[in-house]
Every structure is written in C-alpha cells, then in structure tokens.
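Notes follow once the structure below has been shown.
Left out: one protein chain. Kept in place: all the others.
Presenting chain A:
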Amino acid sequence: GKAAQPKPAFTDEAVQTLLYKMTGLDLHKVFRPVKKGLKPPHYKLMTEAQLEEATRKAIEEAKTKLIMPPVLNEREPIDDVLAEDKVLEGTETAKYVFTDLSYSIPHRERFIVVREPNGVLRKATWEERDRMIQIFFPKEGRRVIPPTLFKNENLGTVFQQDRHEDVLNMCIAQFEPDSPDYIRVHHRTYEDIEKRGKYDLLRSTRHFGGMVWYLVNRKKTDGLLIDMINRDLLEDAVSLITLYHMLHPDCQSAKEAKEGKLEGVDLIKVFVKTESQREGYIQLALQAYEEAMATSSGS
C-alpha cells in the first residue's frame, strides 16, 4: 500500500487557512449593536483616507475576534493516590481540599489535593480543580456552578430562540476546552444547526471553523454545501471539498480529483456524484446557480 500520512490536525496551517476563508468577514455582523446602557449617538467627520484607515483597523480587530477556539480530545480523568494514612481514619467527618495559591503558576500546573475522611490523600478530580480555581482566581463570565442552561433539557429552549452563538460563547467562558461538558455542548449545537440547516447563524463568528471541522470529520457536509451554493459562495464550496479530500484521502472523489486535477465547479460535480447522500438537492442548487450566472452574464 501507500505510506500512511499523518491525519491533518485542526491546528495545521493549511486547514486553518481553509477554515478562515470559509468563515468570511462580515464587519456588520461582527460589530453589530448589542443591548447595553443607552448613550447619545456619537458622530465623526472623516476624509476618505481616514475612513480607509478606520476600516483597516476594524478589520484587524475583527480578525482578533475571529480566532478559533481549540478543538481537543476529552481529558483523561485524574485518579492518583499520593498516600494512604490509616492513622487518620475516623478523626475527621469531612474532606479537606488543599489548593496551591501561588500567583504566578499556570492553572494547569497547580497542585490541588484532597484528604478524605478515611485518610487517603489523592489528587483532586478535574471538576474539583475547576471549582477551586474559579473560587480563588475568578475569571470573568465563569461561575462556580455552571448555569442550568447547559443541561440537555434546557439546551432545546435556547436553540428554538436561534441563540446558538450565545450558547457557544457562554460555553467558552464557562468550561475548559478539553472538558467533557464543553465537547458535549458544542456537539449538540452543531447537530442542531445541521438538522435545521441554519449554517448562516455561525458564519463570520469564531465558531464556524469548529462546526465545519466537526461536520467534515463525520461526513455530514451535504446541507452546508447546499447552503453555500444557494448563497453563491462557490469558492467556499470548493475549499470545503478540498478540506474533505485532505481529511479523507481514500474516498473516490479525492482520487478522481487528484488524477484529473479538477478545479471549481467540476470538483463540486465529481464530489456530488460520488460522496454525497442528497445528490438531487445539490444538482438542483447547482442548476439554479448556473442559470443565474447565465442570465446575469447574458443581460
């Protein structure tokens, strides 16, 4: 066979450039007005050059806001016993948690141990660690006990209000990127978006890259492809298929594309014929797009 190449990771440059291109940069959505305290409006008179300078600065600020959160595997649970002192059995009725409060060490290198009433001295579990670190070093937007809206029953109500972006922002504020709750909430959100076809809610936000990565890994790209073609974003569709071929190099469309060195609409057509489940819909969307192109170029 051929030499097994390492599977591309989320942090690879090629993958990140593709995802960043697909995310788009709509300044009106990134800097949309938010409900806050009322102030009288502020007007500025600018020349063309000043306006361009201000737009350039706004684009740079938007780029910092669009940095994608990391996609990690679930963390391994900690169960490490440091000592078992049977001498202390029966002396106390409650657990004691000892936290190292030195200011300048990163939180992941902080020692937090628990002495149980039966004398066992063990390292604290991840949930205990997160709780203790939040109590002693509070972070903005994070609560000691996570809000009830992250439970599976309550996520449905929030999704009905189309507040997927808010949920994901709150999730980033509340949980660590490798905690099981973070991964569960993100997967639920992506599933709900894919079920309803509301991909546009996350476009121009920092969560779009994660969603595309999730869908491409599970080969559920049909709805997204239809949405892109309907909105006339053919370059995005092409980059989506390129990413698919990078992650699944053994599929038939990847081999055909590599042999024929296809580009653009041909790539999409080959992909649609071999890999997609909803061929009919995608063919219809492509036809509609081509007709629109023909009419606009003809008139």
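Simple rule for what comes next: a residue touches a chain if its C-beta (ideal position, glycine included) is under 8 Å from a C-beta of that chain, and two chains touch if they have at least 3 such contacts; residues count from 1.
Everything that follows uses one rule, which is that contacts and distances are computed from a predicted model.
J.: The hidden chain: which UniProt name fits, "Small ribosomal subunit protein mS40", "enoyl-CoA hydratase", "BRISC and BRCA1-A complex member 2" or "Transcription elongation factor SPT5"?
T.: Matching "Small ribosomal subunit protein mS40", "enoyl-CoA hydratase", "BRISC and BRCA1-A complex member 2" or "Transcription elongation factor SPT5" to the record, the invisible chain is "Small ribosomal subunit protein mS40".
J.: Which residue from A:Val158, A:Leu201 or A:Leu234 sits in contact with the chain not drawn here?
T.: Checking each option in A:Val158, A:Leu201 or A:Leu234, the one touching the absent chain turns out to be A:Val158.
J.: Which listed residue (A:Pro70, A:Pro138, A:Pro180 or A:Gly197) would be found touching the missing chain in the intact complex?
T.: The missing chain is touched by A:Pro70.
J.: Over the whole complex, note the residues of chain A touching the chain we left out.
T.: Touching the chain left out of view, chain A contributes residues 34-38, 64-65, 67-70, 72, 75-76, 78, 80, 82-83, 85, 87, 106-112, 123, 126, 129, 139-141, 147-149, 154-155, 157-158, 161, 163, 166-167, 169-170, 172-173, 176-178, 206.
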